[in-house]
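For reference, the structure discussed in these notes is given below.
All protein chains but one are shown in place.
Entry: chain A
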């Protein structure tokens, strides 16, 4: 993970410049194998709860991107998102807060402790009696275990930590639970997904269900899956959390958005994640 060199970082910048000027079509039959060893499932059978609304198959956002953008995810050397993952790995061992603890004080080695965690989030927390996103859980540890200040929902340090934890599940199938105590939150998320917002009067489904694979202006619409989040965007050169993306999409309908971390976006994240059950955890993926 820490095998990054300065010259490699320059390589992706050159590649991204090409991606901006001449968007080549996505290679939909390409397969994504990261570092020559982690095989990603980028297309698979749609989960039963979708009842066929996306057809037979669900697809990772990676399959919709231009070849040049796709290529940046093949190797951690080329993936600019990994810089932030490396930073979070240092953060993992850094003591913060009144209790004199770091993440490592409780969880030891991130690779073993966090393997498989991302795949099941957002997830019901029995004690708190709420559905928690990874960000909420990280902040809970900060406040209640470390005695540290909670981070803002989309703070760069937070998104990097989310990415570090997600990386430990790379290649594992997304498997969020939608039944039991999580069900009512899931239903709320589903309702939001189909609600039209803003003066353009568009729902998530209008773009990502009715029109995936179509171009909207210069954008190739994907199914709006979150299996790749946090996502490194060439557009803003940083890692982006899924709630920041939701906010951007709702803003683009000329609507008043919800806030990252709001009950609405927590429910929406659970619902959208469940639409991708079976796709691989891919974070940090790279998008334009």
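In the analysis below, contacts are C-beta pairs under 8 Å (C-beta built on N, C-alpha and C of every residue); 3 or more make two chains touch, one makes a residue touch a chain; residues count from 1.
Keep this in mind: contacts and distances are computed from a predicted model.
Peer 1: With one chain of the assembly withheld, which option in "Sulfur-oxidizing protein SoxX", "Xanthine dehydrogenase family protein molybdopterin-binding subunit", "Large ribosomal subunit protein bL19" or "FAD-dependent oxidoreductase" matches that chain's UniProt protein name?
Peer 2: "Sulfur-oxidizing protein SoxX"
Peer 1: Determine which one of A:132, A:247 or A:287 touches the chain that has been left out.
Peer 2: Considering all chains, including the one not shown, the answer is A:247.
Peer 1: Which of A:125, A:183 or A:206 touches the chain that is not shown?
Peer 2: Once the missing chain is taken into account, the touching residue is A:206.
Peer 1: On chain A, what residues meet the omitted chain?
Peer 2: Residues 195-202, 206, 210-211, 214-218, 221, 247, 250-257 of chain A touch the chain that is not shown.
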